[in-house]
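Written below as structure tokens is the structure these notes are about.
Here the complex is missing a single protein chain, while all its other protein chains stay put.
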Amino acid sequence: MKTVLALVRGVLSTDAQADRVVPPTGFTARLTLFTATAMAFLAVFAIALSLAAGQLAQNWRDALAGTATLRVQAPIAEREVQSSRALAILQQTPGVASARLISEDEQKALLAPWFGPDVPLAGLPVPQLIEVTGDSYDAAGLRLRLQAELPGAVLDDHGRWRAPFVRAAGRLRALAWASIFLIFGAMGGMITLAANAALSANVQIITVLRLVGATDAYIAQAFVRRFTLRALTGAAIGTAFGLFAIALLPRAGEQASVLTGLGFDGSDWLWPLLVPPIAGVVAFVATQYASRRVLGSLS
Amino acid sequence: MKTVLALVRGVLSTDAQADRVVPPTGFTARLTLFTATAMAFLAVFAIALSLAAGQLAQNWRDALAGTATLRVQAPIAEREVQSSRALAILQQTPGVASARLISEDEQKALLAPWFGPDVPLAGLPVPQLIEVTGDSYDAAGLRLRLQAELPGAVLDDHGRWRAPFVRAAGRLRALAWASIFLIFGAMGGMITLAANAALSANVQIITVLRLVGATDAYIAQAFVRRFTLRALTGAAIGTAFGLFAIALLPRAGEQASVLTGLGFDGSDWLWPLLVPPIAGVVAFVATQYASRRVLGSLS
Amino acid sequence: MIELDEVAYSYGGDALLTAMSLSLAPGSFHFLTGPSGSGKTTFLKLCYGALVPTEGQLRLFDTDIRDLNRDGIAHLRRRVGVVHQDCQFLDHLPVTENIALPLTVSGQSVAEHGGNLGELISWVGLGARAQALPPELSGGERQRVALARALIQSPDIVLADEPTGNVDWEMSQRLLRLLVELNRMGKTILIATHDLSLIRAAKAHVQARVLRISDQRLKLAGADL
Partner (left out) sequence: MIELDEVAYSYGGDALLTAMSLSLAPGSFHFLTGPSGSGKTTFLKLCYGALVPTEGQLRLFDTDIRDLNRDGIAHLRRRVGVVHQDCQFLDHLPVTENIALPLTVSGQSVAEHGGNLGELISWVGLGARAQALPPELSGGERQRVALARALIQSPDIVLADEPTGNVDWEMSQRLLRLLVELNRMGKTILIATHDLSLIRAAKAHVQARVLRISDQRLKLAGADL
């Protein structure tokens, strides 16, 4: 732990002389910058995807929670009596959170897309609808009881069809998280390999430095700092580009599908800002690991 | 062109001796393999996304094309007369592809989610619905004419609300294509940098080979072949993983959102199979370019 | 074989070598001396096309070096055996393969030269180290590998830069004998060295001329050694 702290301090301090001792690592350094940029860009998208999928799952779950309807089919005269019976039964059912008559206006609104705003519902033998919320009640048992006591009442929990979608959205979110880990993992792997390549290409430097009495920490320091800074810079650039690209994406509104709804709202903006520091830490650990390995193998 | 062909032949032939002359490029080679794997994996996802977005846009466009309805609100006695008047007007309207009375059964089906399958529509003063297809007619002009001639008829092109979604899906598809290019571009960039790093790390090899009379083509060949083969292999592995991951994704069915509907059907499977050869070509061009540059600069 | 006509060279700054005219006849044996930093290595590099004269004309096998592209130079080099001062090898290949490299690179079969190769390796005293990798060699062993590599393709010209700087006296005599023998077979030899006793020893066996770089010019040292 203490050495880690010392190394972090080493990375942040600017020992220009120790930096000069390692030659410009050229293409591997540029490769690191480039990789960090590309990966941060992708990570921002994956984060947005994850947030959107989470939001979608939440919406669908909300929808699921309150979209069962009870249809009470009865002659106009009996409708009111049967409706209040139905309400009474629902209120006794454990797991039903609320039950509420849907007013005539609401029924009209439901029909409006097909029949215009002016369907003369009053006096028509259309069923009375009751909105049922709560999702832990025993739907099958309720149906049996209704069949026995109120044959004209049909429970339609058509919200249930959304359940697989909620699951799918949940899995999509997990996928997004997995891809975030994958992206950082790939970045770590690439930076480790790049640092390894840089170190192996500089065996002569290491030999010379050892010959004149440099410690391993001194030699590693310059490589670690360089790669960590490159990764930080690259990730910052990539994150900026990613946020910019996402800001440019068309947003189609609430009902839109998960990807057309990609974007960050409010505190969501904080998440992608974590990408550069995480990239920095990943690069630090990766280079530290690579330099230990190479320096050890050259003992 | 002839040199390109000669080089491709060089890549495919196995001149073991020329290969031995360049040392195992170690970490940069592994980096290339890893990069190609990761990028092919991502490319497969981007292709799936692009196909899904294209499908979605198509679905929405289809929906848009045929979902205007004309609602003829009239006393039961006049309904039939007014409906045929409306049909006549529609048939005269340029741009309307078809106009068709919606049967009682179809109307019932529309209402079923809310009122059950047994709404006694016959004899009710609900409007007659006419399905209008065709999307190039002048909706505003048609409305004016209807207002003048058939005040009870209301044109409801509620499908129009989908237009921004179609646009969004189109843009999403463009985005997916852009990301495919981005992914191959990034892969090309990374492989160029990796090849550059490998070549720069082997300046001594190049010096020695030149000293004993090796031509540039001879020197480049081993590097180019090695990196191209690594990229091909990596891309094949990444594509396989990507296809496998996509096959594992839950598919929520037709209405599902674009990402929950990711997957390949039928001839779609051919698209991701293009990833490895494209990766190979990208790697070939990138390494060729890198070796020309490095060999030129060391002249 | 090698003709210089008023050749000058500078590494960007002041001229290092000026007004050098010389013609190396086929079958001749030359030594090149001069203080450290006088330009011996630079002169050899000019002779095998690694550097291009900044002034004057240099003809190698009757071809002006300026008229050649990189591939042309690569092909000419197959007829010139070079021993570099800082011997560099392919560190991942064993000694034998490094020595056979000029054959490999020009697409010749190594097996064909098999006998030649084995003989050469034992002549330079590396029989026991034939399968070692270059980083596992001692300084003197490296120099001998470099010499063997320069000779494997029976080049028309041998250019050697301090080929005996790191070997003991007996070994340097042995290597010298090898070069003298090649010269008798008609090869043109040019050796840069600061080791005057080597030159003196050579003069007992062969008609060698001694060139000396001083004041940026090439002079014939003649018998004044």
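In this document, chain identifiers A, B and C correspond to the written order of the chains, with residue numbering beginning at 1 in each.
One rule holds for everything that comes next: a residue touches a chain if its C-beta (ideal position, glycine included) is under 8 Å from a C-beta of that chain, and two chains touch if they have at least 3 such contacts.
Remember, predicted model here, so these are calculated numbers, not experimental data.
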| item | value |
| --- | --- |
| Visible contact partners (per top-of-document touch definition) of the missing chain | A, C |
| Candidate in contact with the missing chain, chosen from C:Arg79, C:His194 or C:Arg209 | C:His194 |
| Identified contact with the non-displayed chain, of C:Ala19, C:Leu68, C:Ala130 or C:Met171 | C:Met171 |
| Candidate in contact with the missing chain, chosen from A:Leu87, A:Ala139 or A:Ile205 | A:Ile205 |
| Missing-partner contacts on subunit C, residue numbers | 11, 33, 35-37, 40-41, 85-86, 125, 129, 136, 138-142, 144, 161-162, 165-171, 194, 196-197 |
| Touch list for subunit A against the chain that is not drawn | 17-18, 20-21, 23-24, 204-205, 207-218, 295, 299 |
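We adopt the following convention: only the chains that are shown with their structure count from here on.
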| item | value |
| --- | --- |
| Most contacted chain pair (by C-beta pair count) | A-B |
| Most widely separated chain from subunit C, with each centre as the mean of CA atoms | A |
| Centrality ranking, top chain (CA atoms only) | B |
| Centre-of-Cα separation between subunit C and subunit B, whole angstrom | 62 |
| Separation of subunit A from subunit B, taking each centre as the mean of its C-alpha atoms, in whole Å | 22 |
| Subunit A and subunit C: spacing of chain centres that average the CA atoms, whole Å | 67 |
